[in-house]
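With one protein chain removed, the remaining protein chains of the complex are shown where they sit.
Naming follows writing order (A and B), and every chain is counted from residue 1.
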Amino acid sequence: MKKRLVSLLAMATMTATMFAACGSSDTASTETPATDGAATEATDSADDAAVELPEDTGKVLNIYGWNEEFKSRLTDHYAGYTEVDSTHGKIGDVDVVWNITPSTDNAYQNNLDEALLAQESAAADDKVDIFLVEADYALKYVDTDYAMALKDLGITDADLADQYKYTQDIVTDSNGNLKGSSWQACSAGFIYNREAAKEILGTDDPDEVQAAVADWSKYNETAAKVAEAGYKMCSVNDTYRVYSNNVSGKWVQDGKVVIDKNIEKWVDDSKELVDANAETTDDLWGDDWAKGKRPEGKIFGYFGPAWFFNFCLDADQDGTIANKGGWGYCVGPQSYYWGGTWICAATGTDNANLVKDIILTMTTDKAVLKDIAQKDADCVNSKTVLKELASDDSGNLDLLGGQNPYAQLAEGAEKVDLSNLSAYDQGCNEEFQKAMKNYFQGNATKDEALDMFKKAIVEKYPDVTAD
Amino acid sequence: MCPILKIKGAFMAKKSKVVRYNKWGYIFLIPFLVVFIIFQLIPLASTIYNSFFENYRSGLTQIGPNFVGIENYKTIITNGDLPLYFKNTMIMWILGFVPQIVLSLLLGAWFTDPSLRLKCQTFFKTVIYMPNLIMASAFAMLFFTLFADSGPINSLLIQIGVFKEAFQFMSHAGSVRGLVATMNCLMWFGNTTILLMAGMMGIDPSLFEAAQVDGATANQIFYKITLPLLRPILVFVMITSLIGGLQMFDVPQILTNGTGDPMRTSMTLIMYLNKHLFSKNFGLAGALSVYMFVITGILSLIVYKFTNSEKN
Partner (left out) sequence: MAEKKKQSGGGIHFRRLIAYIVLIIISFLCLFWFYVLFINATRSNSELSAGFTAIPSSHLVENWVNLKNGTLPIIRGMFNSLIIAFLTATLATYFSTMTAYAIHAYDFKGKKFIFTFILMIMMIPTQVTVLGFLQLIDKMKLDNSAIPLIVPAIASPAVFFYMKQYMDATLPLSLVEAARIDGSGEFRTFNQIVTPLMKPAIAVQAIFSFVGSWNNYFTPALVLHDDTKKTLPILIAQLRNADWLKFDMGQVYMMIAFSIFPVIIVYLILSKHIVGGVTLGGVKG
């Protein structure tokens, strides 16, 4: 698996260089099968906006990120990017500098905060041009003037029409301005163990399993059967994102933390399932949680997106369920997403044209996106590309027993609704799960656990009150 | 009591002669003081200054600084968490320190006991400090793996019949505190032993020989010679360990993923302080720091007085 990946990456680099010769941005714009009206509008407004953009004066393009993911995407898929060393590259005459800080202990955000706050007074070569954000804290940056609205870069709605709406919800500020763009659309669903499904539900067909977990009450009924058969459904932390993506209000309203009904439902459902031995309280990524990747772990399923089954189920390892093609994929009780990286342009960038081109190429160019989908196994942010992948056999996956999950992935991505995000989501979600674990494990009553959560939130966000 | 140290007395008698050299005392202090003032005193002063302000960041928006007097100090006292985290810290420190100091003294005594003539001493002495070479984060990672619900310790305990089903080490206050203490003890007992040994090696071996000739037992030698002569180093070990204990952070932080769970029974003072650093809450963190400073000062003073008074 590892070797295969490496050679794939090598191939990707080669193809990218070959494309470079043809000039990928030209090809892409002629290929775009958008409706005529929109296309002309797009070109018009893009032209207008392009005039407004000042000429690039920056000699250095500073990109802030927490890992190497975007760097390798840019290296492989952006024509004209050449790598100099591990933290430097070149696009034409412009030096690209990668400022990568790990997100451990919040170091990435601390570092980025300082850089952005000093943006105005920073020397031209030190100004942040592009920074990357994750959905959980995107609004912290997007809902400020430090991130540029895409329309100010001359990127139009038409340019972005093929993206999934939820990926734009995440980076839309409180005034409705879109301020970031992603090449990924990580809609996620329920990945189930086919053997266990046959044993418990009498079928492993994705549609029929979907019917058994179509909403939370059916899911809970199924979980009871799963527990009877000596399995566990999954961890309460697996289902958390599904609930928390489908809330009816924001975490913080008028400066006060509010626990949504769907979140409360997660608490009550989970407690019942944990007490009935139908779900575990394992932390994600831990050894206990990972044991379900093997049949003897007796876990019915995981919740996860495409990257999850491609990279987290250990298909290359003898004895895993994935190795035998034993997983199936269905949408699950509610649609949700998990993961993804958003590209934001920093206000004050002196390379606006280059930043615009990078965002357009990496997140809207269908040729590039399809390339990313096939070479890097990202589930890309393009309705057209996902439809193409769903319709042919290239999307069939051995580890899913030959199932092509792209239809479900696309269906899920359409349904995700993230209009209720707040800038406090990262802290609230983390602290809520941590606090509730005490309740699930019997170390606290529900009220005590809720108090613990509120205490943690006030510590983390002194401007928020709780009761 | 310890005649060797009394040479110091001679120093007092020669006071007048020494005066002209004494300017060198100041000169030798310059590097320390200059560096200290720049890199510690200025940050510390700003910490204390900040404790009287409302001053934090919400996202990218800076709130304050607005002068609030002793409001931050009141907040910390009224929410009542401080005694709890202090208790946690002390419990985990004592759980780790007692075995650590006993083990260190025992090993020190064995290594310096001439009648025992232990073989492979160099090997043992070298090995005991080794756990400290591993980063706390890596160490905690390994502990995590070993004590996971489906980890090797649990399967072992189930196999030999101690437990019927996996014991969740991370969800019981006792076991989490115990693990933190074990890790701290394991990481630091070598350090302590080395400190004590360096002190013991400073003791004139002829003292031991003389005692042996007089028919003293190993116990007598240890209590009557080694221990008293070790007092300065022991005081150092006690105080630094106490301060290190009050500053306990990385092991419980990593082991509990920053939560101090279950129900914050393993949350230490610095972990609590660290929570305020998330929002760059200079105000509350500053006030908390001042409290910590006072607590540490009082405790260290007690230890210092206690160990010094024994001398007379």
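The rule is short, and it goes like this: a contact is a pair of C-beta atoms (placed from the backbone, for glycine too) under 8 Å apart; a residue touches a chain by one contact, two chains touch by 3 or more.
Predicted model only: the values in this text are computed from it and were never measured.
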Hidden partner chain, touching residue among A:290, A:321 or A:354: A:290
Residues from subunit B at the interface with the omitted partner, ascending: 4-5, 7-8, 10-11, 14-15, 18-19, 21-29, 31-33, 35-36, 38-40, 42-47, 50, 103, 106-107, 110, 115-118, 121-139, 142, 145-146, 150-152, 186, 190-191, 194-195, 197-199, 201-202, 204-206, 215, 217-220, 229, 232-233, 235-236, 239-240, 243, 246-247, 249-250, 270, 273-274, 277, 280, 282, 285, 289, 292-293, 296-297, 300
Touching residues (missing chain, whole complex) on subunit A: 1-2, 5, 66-69, 71-72, 85-87, 98-105, 107, 110-111, 114, 287, 290-291, 293-294, 307-308, 311-312, 314, 316-317, 319-320, 339, 376-377
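Methods note: only the chains that are shown with their structure count from here on.
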Contacting residues of subunit B [partner subunit A, same complex]: 56-61, 63, 79, 81, 144-145, 148-151, 168, 171-173, 257, 259, 261-264, 275-276, 278-279, 281, 284
Subunit B contact footprint on subunit A (complex, rising order): 106, 113, 116-117, 140-141, 143-144, 146, 281-283, 286-288, 291, 423, 427, 434, 437-438, 441, 443-444, 448, 452, 455-456, 459-463
